[in-house]
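What follows is a single structure, and I will ask about it in a moment.
Only one protein chain is missing from this complex, and each of the others stays in its spot.
A, B, C, D and E are the chain letters, set down in written order, and residue numbers restart from 1 in every chain.
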Amino acid sequence: MQMHDAKRVEIIIEAIMERQISTALTQVGVTGFTILPVLGGSGRSGHWTREGGVGRASGMIAVICLVAPPRLDSLLKGIFPLLDEHIGVVSVSDTQVLRAERF
Amino acid sequence: MQMHDAKRVEIIIEAIMERQISTALTQVGVTGFTILPVLGGSGRSGHWTREGGVGRASGMIAVICLVAPPRLDSLLKGIFPLLDEHIGVVSVSDTQVLRAERF
Amino acid sequence: MQMHDAKRVEIIIEAIMERQISTALTQVGVTGFTILPVLGGSGRSGHWTREGGVGRASGMIAVICLVAPPRLDSLLKGIFPLLDEHIGVVSVSDTQVLRAERF
Amino acid sequence: MSAILDLAAQNLLSPVILCFALGLAAALARSDLSFPEAIAKGMSLYLLFAIGFKGGVSVAAHGVDLGLALAVLAGITLSLGLPFIAFSLLRTLSPGVSVLDAAAVAGHYGSISIVTFVAMSALLTGQGLEAEGYMIAVAAAMEAPAIVAALWLVSRKGGESRVGGELWREILLNGSIVLLMGAFVIGWVTGEDGMVEIAPFIVTPFKGVLCLFLLDMGLVAGRGLRSARGVITPGIAVFGVVMPLIGAALGLGAGFVLGLSTGGVAALTALAASASYIAVPAAMRVALPRANPALYLTLSLGITFPFNLTLGLPLYVALARVVTGG
Amino acid sequence: MSAILDLAAQNLLSPVILCFALGLAAALARSDLSFPEAIAKGMSLYLLFAIGFKGGVSVAAHGVDLGLALAVLAGITLSLGLPFIAFSLLRTLSPGVSVLDAAAVAGHYGSISIVTFVAMSALLTGQGLEAEGYMIAVAAAMEAPAIVAALWLVSRKGGESRVGGELWREILLNGSIVLLMGAFVIGWVTGEDGMVEIAPFIVTPFKGVLCLFLLDMGLVAGRGLRSARGVITPGIAVFGVVMPLIGAALGLGAGFVLGLSTGGVAALTALAASASYIAVPAAMRVALPRANPALYLTLSLGITFPFNLTLGLPLYVALARVVTGG
Partner (left out) sequence: MSAILDLAAQNLLSPVILCFALGLAAALARSDLSFPEAIAKGMSLYLLFAIGFKGGVSVAAHGVDLGLALAVLAGITLSLGLPFIAFSLLRTLSPGVSVLDAAAVAGHYGSISIVTFVAMSALLTGQGLEAEGYMIAVAAAMEAPAIVAALWLVSRKGGESRVGGELWREILLNGSIVLLMGAFVIGWVTGEDGMVEIAPFIVTPFKGVLCLFLLDMGLVAGRGLRSARGVITPGIAVFGVVMPLIGAALGLGAGFVLGLSTGGVAALTALAASASYIAVPAAMRVALPRANPALYLTLSLGITFPFNLTLGLPLYVALARVVTGG
């Protein structure tokens, strides 16, 4: 099966930023992404869990974004301002996809 | 710690296809996989979210499958018919696992 | 954008082990990780799903951990005792992160 | 006429409809108000269980006669027949719609929306007109045949659909049908005694739960409308309003011929007028994955459902009163 | 005898049991009917809170005497002792079961199923036989000792278990025990006044919620049975029916000796006959991770729970009537 190189960007960020991150991605031309719920975690700001909570101030999401390698840089530049201010982490891995024209 | 090369296949596909994808994987001999819930996303068919929805027609899942490299090809061939018709994306990354005999 | 090599460790393990795994990670100096819910899966012990269940005896979680490469080994050693006894899988992938000093 | 307008106004100002409107408005204004998926599913399980059980108890009380079998038969016929009308109408009103998409939409309009049925029951209760308990069985029987008709439409036009065991399981062992019919049977078996035991759970708070559920439906419909604006052309929108009226006319006729009570005629009219947005979309994703979900979901949930809920239901009650003289 | 059969039939045809049967049937037929995990947990939190609170209010009303302390003591003794019987019986009926697996199963049968207790309470209320309010405290007290017995069985046979602070926390601060006992104390403190305030939430709709919860339990049990068919040999299945009867006999005896009311004897019998499927499985995953969960979960939830629910409970009520002359 013919596979093509791509980048898998995984952004773990505050749930409250969902709309902004999706706007930022769209602005740099990235329209494909998937959002996973996050149950809890730990970082420099301590442990947290989503259980029982009502507010949207705590709680995070994971945004997964598959892009063609040439578009990675503009993606990162687009989301950087949000990441800089907000709690969260980003990682970028090499991956392979079918049907490269989509990404 | 002794690590072994493996492939990490991530399939993001409609929730309604859960049974079919698991049947397809089993048929090609892949019996280990994990299903993550998906909150929402965006693609060529626009934005969507799982919030408030009742039906199973919208909504996606992420299927993660760790396999030994030689089994990758039959895995992809097994699920390709489903992917071709249905909304979704697949990515394949190199990874390493403990206890290779399991995969 | 300046990226740094890192390892992405993905641990799929029983939900009941959440506290122990987080203690084990903290003990080996890993304080950053994210926990994703898992809907269901399949393995040598058969298919399972979280739907409708009440108990915490079944059900798994996925723990994602980004670490600097030199810390990988102690991380794996720290969690190995838990993995050995309990149902679950671990995979380690190469990835890249912004702001290496965090990991 | 003024009675119709009165009933329409009364319906429009009921908490149930106002809650739907609130949800719709909030979603269109892009408020972040939302219900967790689990809560929405929980409420829908509750409604299905409650409505099924009540139907069963009512059958236990009134006994069962040939009426039930005939009504079920009429329902199946409507469900099988309506898709053909819907298919032609949609292709006429909006010739750009592909055969596949038109067939998928047609399947939705042959089938039924259980929430429309529930809203109709609430309206009827308020009017002192109860439908026959077995209308629940008719509702359940009308869910699936339309899917068969839609697939037949596709294959007749040379299209391809993925029909297999998986699809039949999806259609027949569909969670909502199983729960609705299961609760119906339990209600039938346990009768008034069973009802006394659980009425404080399934009867007294029912309308309040329905309010919250319709609030959520409004949110979902509003979000759908917002994101599918491009999909709905004027011709398609007209279909979303005309088709339920055609369905209603046929349902009304069938109810009259069957000799149902006023409430029963109104309920069958509402069933025929309503379009599925749970069972059929799921079946279509399996059977016709290339058909566009934005089209059928927006039509059914974004146009026909609000139309029926607000204007359709009081109209159907009024018409049922006229034909039955009730 | 005919009274027993009457009660059994009446129990089998109650909405609660029929809902469980519906869930079981739907899962075995591979319907996709399912409850979201959050809804299932929400219902179980509700049931624990309601049953605990009611127990506390009843203790507040009737005062507390030596009976409570003696009943708790009896419960602890049963919970500690039953695992030894279960262990030997299982190893006799199915010699292939390993020491580890047998000990894990044994722990489940010493402990209790709170839903079985709730179903028994509902049955007793229907008969006009209320158990002593403090039976809630007995239920809570019986949850944990069996786990200790199971671990002791393992270590006696040279096996290894992972006992540590984490396990004790898991056992003693287990969410369901904390909620049950917390609600019990709140009910005790606030008494009848508190009950008046929240009865429309915890009393009136209780049975209806129980119906939906048992429907979900039927689904879970059915799914478990389907996927664990290989695990359950005839010998193991026999154990799943005989062991509750042994537990019941001992519970009945203890209740008689303690001089409990008819309802109290029946409740203690049900507790002793029931097997845990929430607290103990979780503790076993921590303490004995190598024991096979498919074995203990299928036995407890797939065989013993349905047996008790359908045939066991009416039998235990009948026996309690006989021994107390009630």
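Annotations
In this section, a contact is a pair of C-beta atoms (placed from the backbone, for glycine too) under 8 Å apart; a residue touches a chain by one contact, two chains touch by 3 or more.
Note that the structure is predicted; figures quoted are calculated from it, not measured.
Although it is left out of the displayed model, the omitted chain contacts the following shown chains in the full complex: A, D, E. Among E:L28, E:I85, E:I186 or E:V238, only E:I186 touches the chain that is left out of the view.
In the complete complex, the hidden chain is touched by one of A:H47, A:K77 or A:R99, namely A:H47.
Touch with the chain omitted from the figure is made, among E:E132, E:E170 or E:D216, by E:E170. What chain D contributes to its contact with the hidden chain is residues 13-15, 18-19, 22, 25-26, 29-39, 42, 204-209, 211-212, 215.
Although one chain is not displayed, chain A still touches it through residues 14, 16-17, 19-20, 45-59, 85-87. Against the chain not shown here, chain E presents residues 36-39, 41-42, 45-46, 49, 53, 169-170, 173-176, 178-179, 182-183, 185-186, 189-190, 194, 197-202, 204-205.
The rule we apply is simple: only the chains that are shown with their structure count from here on.
Under the contact definition stated at the top, the chains bordering both chain A and chain E are C.
In terms of their C-alpha centroids, the spacing between chain C and chain D amounts to 45 Å.
Separating the CA-averaged centres of chain B and chain C is a span of 19 Å. For chain D, the set of residues that touch two or more other chains comprises 36-37, 41, 170. Shared interface positions of chain A, defined as residues touching 2 or more other chains, are 36-37, 93-94.
Pairs of chains that satisfy the touch definition comprise A-B, A-C, B-C, B-D, C-E, D-E.
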